[in-house]
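Missing here: one protein chain of the complex. Every other protein chain is in place.
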Amino acid sequence: MIAVGLPLSILGSLLHWPVVMMFIIYSLTIVALASYMGRATESIAVHTGPRVGGLINATFGNAVELIIAFFALKAGLITVVLASLTGSVLGNLLLVMGLSFFVGGLKFKRQKFNVFDARHNSGLLVFAVLVAFVIPEVFAQEMNDTKTFALSVGISIILILLYLAALFFKLVTHRGVYQSIEAGGGHSGEEHETAEWGKKKAILILLLATLAVAYVSESLVHTFEEVGEAFGWSELFIGVIVVAIVGNAAEHASAIIMAYKNKMDIAVEIAVGSTLQIAMFVAPILVLISIFFEKQMALVFTVPELIAMVTAVLLAIAISNDGETNWFEGATILAAYLIMGIGFFLL
Amino acid sequence: MIAVGLPLSILGSLLHWPVVMMFIIYSLTIVALASYMGRATESIAVHTGPRVGGLINATFGNAVELIIAFFALKAGLITVVLASLTGSVLGNLLLVMGLSFFVGGLKFKRQKFNVFDARHNSGLLVFAVLVAFVIPEVFAQEMNDTKTFALSVGISIILILLYLAALFFKLVTHRGVYQSIEAGGGHSGEEHETAEWGKKKAILILLLATLAVAYVSESLVHTFEEVGEAFGWSELFIGVIVVAIVGNAAEHASAIIMAYKNKMDIAVEIAVGSTLQIAMFVAPILVLISIFFEKQMALVFTVPELIAMVTAVLLAIAISNDGETNWFEGATILAAYLIMGIGFFLL
Partner (left out) sequence: MIAVGLPLSILGSLLHWPVVMMFIIYSLTIVALASYMGRATESIAVHTGPRVGGLINATFGNAVELIIAFFALKAGLITVVLASLTGSVLGNLLLVMGLSFFVGGLKFKRQKFNVFDARHNSGLLVFAVLVAFVIPEVFAQEMNDTKTFALSVGISIILILLYLAALFFKLVTHRGVYQSIEAGGGHSGEEHETAEWGKKKAILILLLATLAVAYVSESLVHTFEEVGEAFGWSELFIGVIVVAIVGNAAEHASAIIMAYKNKMDIAVEIAVGSTLQIAMFVAPILVLISIFFEKQMALVFTVPELIAMVTAVLLAIAISNDGETNWFEGATILAAYLIMGIGFFLL
């Protein structure tokens, strides 16, 4: 896939192939590279042990979204960046979680996952989306741009600090404290995992894949305008649906595979953990990076984006709060994603 | 009641009796007919077994609201239809549930109900009201009427499909899976229930009562304007409070009786199940029917209606989530209904 996609990406951009075709090639290449990055991160995590591994996973887990958003930000496409953040939240929380519950539920009648983690994550989702995203939106109505950006910077710093505190809590002060009892056996097995690649090879692959993603992402970002015109898609729709699916394809695949293997703890962790990374790490980092760019990005979403995220969080909490899933809960979450997709398409 | 109400309804409309008097006669006649329809549905359910019976119950449970709303829609009273949907949601979720908890709680110190069902229903309430009703409202702010209606049709189809999936889940794939243990004994007894009427008689009564409701509803709808003027009630108040109480009187009575008998599972099922039927079946069906009428009805409520429904759902979930009730929880829910009633009256 990469062996074909990467050369095609370079060749196509040199020979000025049709933009829509290049958009598809770039997208598929990024999806393939992202899966390599995921495998490399996992290998490194096995070599370094769970603490450093958890940290690396948390940092590189959404590297692709971060890279795409970085180049969109550099190109001044603030609307697309905010939309892609919205789309990543909706995609992880509704599409990934919904598909996991649905596909897993087709095979198993009832699936369980760790309630402690689900509740810990509920609190953070409410904090990140309902407090940290809603407050600047509402307060910005009565502020000028300078104050709005100042508020965004303040909130971004708080978000990143709390994200680091969450890692410290999970990996240091409360490691293993909230393990569910039945997971006990699986836990010891986890540490004996063998790495796919050696440490040095994994680091090399991770670096090369990241560089390649960066190269392709920069090209991808510049196709958005023409692709939008060709298909009649708005910038918002491209950001919320298209970029989000490309940027999160790797997580989607692994969460669904885990659900199908009845490892719901991991499936839910991927879906919700990824959402939290986007909201508490990727989004605020982008706000802070934008200080050095021509156009600053305040943490102010459009009202449809914000309401979609808020209702997605409330739905995810209402459905996941009991620590059990079935196919119908998956269908409900997917129906919510579909409704929002239609909404953003028509907007 | 019917023996008097039905002739009076026909006589009064022929002789052009005062509108306010006819409004009262029509309303009482519908309430009486609705109780017959409920008894007929239950008899049929006993004869056909739980699966088909559950389906019939689900379909005819809110037939009265559907019929009244149908004629209001035909008369172009979009505001009244949306208000009556709002009122049915608020009436079932707050008035019926509140009265059940309060009345039951006066007799019993603590009453319990099936937590699994409560959580299953919580998810659906959040989906139907917080996602499917809020999204079109917010997105419609930035759409023209054609797109708004297209979005409404899309959401309506998704709602009906998910409603059918919920029936399939409850009656087929997961029947009996989430029974609470203590309900085990009652379950087998349920199937030995004897029907009040024979199968043919019950079907005949159901058909005749439905026709009679349709006839009286059409007349009732045409009294709204004059009644509103006579009492100083707005269309909104008539829809939200008056129509909703008339259309749901039968459920109100049976839910409260069940609570008084300490059968809280059934009382909660009536209140929340009825709300879900309105939101996921009656409302979208009316949107789809309106395609063939002169005036199309988008799924866009007024902001006060929407906020009332959203806060009602959040309150109902916060209070019912622990699977226990007492008189004070009932009083809290009733207080919320009262606050909204005053609000709609003053609007």
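Labels A and B are assigned to the chains in the order they are written; within every chain, residues are numbered from 1.
Everything below uses one rule, namely that contacts are C-beta pairs under 8 Å (C-beta built on N, C-alpha and C of every residue); 3 or more make two chains touch, one makes a residue touch a chain.
None of these values were measured; they are calculated from a predicted model.
Contact with the undisplayed chain is limited, among B:173, B:296 or B:326, to B:326. Interface residues of chain B facing the missing partner chain: 109-110, 303-304, 307-308, 311-312, 314-315, 318-319, 321-322, 326-329, 331-332, 335-336, 338-340, 342-343, 346-347.
Contact between chain A and the unshown chain involves residues 116, 119, 122-127, 130-132, 134-136, 138-139, 141-143, 147, 150-151, 154-155, 158-159, 161-162, 165-166, 169, 173-174, 177, 317.
By our rule, only the chains that are shown with their structure count from here on.
Computed centre separation for the pair chain A/chain B is 40 angstrom, with centres defined by C-alpha atoms.
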